[in-house]
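The complex appears here without one of its protein chains, the remainder shown in place.
Labels run A and B following the written order; every chain starts at residue 1.
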Amino acid sequence: MIAEIGLAALWLAAALAVLQMVSGAASLRAAQGEINPLAIYARPAAIVQAFLAVLAFVTLLYSFAVTDLSLKLVASNSHSMKPMLYKLTGTWGNHEGSMLLWVGVLAASGGLLAGFEKRLPERTMGATLAVQGFVALGFYAFLLFASNPFERLPVPAPEGNGLNPLLQDIGLAIHPPTLYAGYVGLSVAFSLAMGALMTREVNPAFARVMRPWVLGAWVLLTLGITAGSYWAYYELGWGGWWFWDPVENASLMPWLAATALMHSVSVLAARDALRTWTIMLGVLAFSMSMLGTFLVRSGVLTSVHAFAVDPERGAFILGLLGLYIGGAFTIFALRAGAVAEGKRFAVVSREGALVFNNVMLSAILAIVLLGTLYPLLTEAFDVRVSVGPPYFNPAGAIFAVPMLLVMAVGPLLRWKSDKPARLQFELALIAALVIGVIALVCFFGQFPLLPLLGLGLAAALAVAAFLPLKGRNLRRVPVATWGMVIAHFGIAVSLFGMACEGAFSQERLAAVAPGGTEQIGDFAFTLQSVTPVAGPNWTALEAQIAVSQNGGEPVILTPQARNFWSPPQSTSESALLTKWNGQLYAVIGNQAEDGRWQIRVWWKPFVTFIWYGGILIALGGVLAIAGRVRVDVKRRSAASKGAQRRADLEALGAADPVPAE
Amino acid sequence: MRSRLALWIPLALFAFFAGLAAYMLTQPKQQFVESTMIGQPLPAFALDPAFSGLPGAAKADFTGKPKLLNIWASWCLPCIAEAPQLEALQAQGVEIIGIALRDRPEDVANFLGKYGNPYRRIGSDKISEVQLAIGSSGVPETFVIDAKGVIRYQHIGDIRAGDVPLLLEELEKAQ
Partner (left out) sequence: MIRWVLALALSVLALPLGAQDSMPPAPYAYNQLDDPRLEAEASALMHTLRCLKCQSQSIADSDAPMAGDMRHQVRSRILAGESPEQIRIWLIARYGDYVSYEPEVSSTTWPLFAIPVLVILIVAGVLLRRLGKRRSDDDEGAAA
């Protein structure tokens, strides 16, 4: 019964999406200053639709919570013996459920937009909501016709098949929902860009409406990618944190586009420049999200992280892609030429630096896209190739290094036009840090080029991030500026972690007999014992490894080799010892015939900084949103006070109303 | 003003991708990695017997006439499925030299006792060295080796009844 309510809610939501689309489109036909009678339904339709889509998701969540085995999806992906947390998170640990979450977030974003955004002209808002409804409709259709999560079994299953053990982890609770919210949040930027393009309202006011959405989606994407990277790092058992796997690239590409968009929308809001560019990036960012959905779910590419794939669903999503991305690019090609270019600026200016970085981000995006899709192209000619880290790292660095250098200087530049001579000291400082740190590290040993560059850049960026605060009263610095400083500093922190991991990691693989001791870096580790342990739906062999640093007090690490029985799979659970300056990562493997155990241990200096940096970057984004919202609220209350005062004065019959703004 | 033509580039790129993706969706997904050693001479190897009942295998054994080189293992389930087909090939006079991958003598003997023994010789490849040397990436796989010791054909996966004539034909071609 509950599941049928969910299904009905989904159908109703789809019907409302049609209404939202038609009503939104009707507002375009209204004469200047008038309101089309049909147009008033768009906002309520979006809001009610959001409730219905979320309701559908909640009913599925409930079905998983109570393990309703008459639902096909629950029977094939859940198990009554699973811990409650994994029953709930298992809701989106499969294709249909995750797609419903995707659609739920899409509708919720549309609802929020319709409910709270009052600044846009009605026609632009109508067009935006029409586009949002159109996008949502396609994905409702995909759910209802090709991936129905509420399908019943003719006969309820006696027991469920269980969830892939690798997904039975707290990571599943955090990573997918955050990432989805980010991907789908970009749909609002997409709709706004299309709405503004269709109604020719590409201006700073529009940019100010778009900015919080872009920032919000970007923060969630950053957090989602950071969480996913850490999850893969500890769950896969080999200490890797980024593999340039197609699915990972699919999450990186929207982030790159959103990062560029976020900067470009700021330029548009502040300086009325980069109009076409902002629209292009708005379309591109969500297009990359949809492209990712296609790549992951169609099975055209081989990935460690892929879903159970289905070419028929792939064809459906490809059709949607053609409709939305193809349609958006067509409108872009037809309309963007008519968008005036916007304000001009000099090469050496804040805008100039932002344009440079946007172009570099786009170039990195192009490289990632090329490397990800290239195997698909060659397979069309029956040639199989692999493109991996040895390609992506250097090819990406060609653009990332200049971008990071300009990023260090950009925030110090003035808008519109500046003179390099003004920044002599800062430029010298940045150059000295890059060269100095690289020289210093080279003095101590031989390291690969990229980590070396990374260390130099990280040092320079960490200092440069705070230079915009130089000579300012820190209490007067706007919150949004703090956001920028912290996000840029986060890049430096993350880069430092990546470079250290790349340059200084140590690995020790050893067959150890119980009681045996091995050494890695400053750490001595002793395999004390290996004992069987049992969990709710698994049994495991657990190693007790005593780790002591420089002969200090030992700490016990307990990596496990787990065997799940439903589905029958084995996983290795790594054990981590986190120090301020790095992580010790231990995994237990098989037992050899002579009774010794395979132990893998890594010492990864400062590896945690990769994710701390990610969190800082996201925090910077949150501050930027908070700062903008605060300014906005102040401005609105000032405006309403001013209007109030004018009205009062007029009522008093005063001669000269004083403008309050 | 920028040229209008440039504005169509994103659409053109997307259309190219969509066409490619649409085409690839209709193609069966390539599951296997094919060996690129076809036409090359068999690399030199000499493997110990996989169990006491049959001699081991070496490159030198591939002389006289075209033979089949079958890579299998007692722990591999599809190998059970292909056992009758190998026997059928052997019954038609095909000489099959086996390579047992990462296997134990007792398991090999047990498997052959249960599912029949079509092999003339079986070498034991405990660390996949011969498998890697000939570009095989799974079990079971079957190679046609001609009388000069040149790899002529690779069959990936278990041999179904329908594959038997195919392999006989390949052996014929390798004469």
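Just so it is clear, a residue touches a chain if its C-beta (ideal position, glycine included) is under 8 Å from a C-beta of that chain, and two chains touch if they have at least 3 such contacts.
None of the values given here were measured: they were computed from a predicted structure.
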Exercise. Can you list the shown chains that the absent chain is in touch with?
Worked result: A, B
Problem set entry | Candidates A:Ala346, A:Ala524, A:Leu576 or A:Leu649 - the one touching the absent chain | A:Ala346
For this session: Kindly state which of the options A:Phe190, A:Trp213 or A:Trp231 is in contact with the chain not pictured.
Result: A:Trp231
Seminar exercise, completed: Answer key for B:Arg4, B:Lys126 or B:Lys148 versus the chain not shown reads B:Lys126
Exercise. With respect to the chain omitted from the figure, which of A:Pro149, A:Gly292 or A:Gly621 is a touching residue?
Worked result: A:Gly292
Exercise. Which listed residue (A:Leu215, A:Val247, A:Leu376 or A:Leu452) would be found touching the missing chain in the intact complex?
Worked result: A:Val247
Exercise. In the complete complex, which positions of subunit A touch the hidden chain?
Worked result: 92-93, 98, 102, 164-167, 169, 171-172, 175-176, 179-180, 183, 228, 231-232, 235-238, 240, 243, 245-248, 250-251, 289, 292-293, 296, 302-307, 343-347, 352, 355-356, 359-360, 363, 366-367, 370-371, 374, 377-378, 381, 383-391, 395, 398-399, 414-418, 507-511, 563, 567-572, 589-590, 592-593, 598, 600
Problem set entry | Residues from subunit B at the interface with the omitted partner, ascending | 33-37, 40, 73, 75-77, 101-104, 126-129, 131-135, 137-138
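Following the convention adopted for this analysis, only the chains that are shown with their structure count from here on.
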For this session: Can you check how far apart subunit A and subunit B are, centre to centre, with Cα atoms defining each centre and the answer in Å?
Result: 43
Seminar exercise, completed: subunit A partner, complex, touching residues on subunit B are 1-2, 4, 7-8, 10-11, 14-15, 17-18, 20-27, 29-30, 33
Exercise. Hey, which residues of subunit A end up touching subunit B in the complex?
Worked result: 276, 280, 283-284, 287, 294, 298-300, 311, 314-315, 318, 321-322, 325-326, 329-330, 332-333, 336-337, 341, 373, 376-377, 379-380, 382, 384
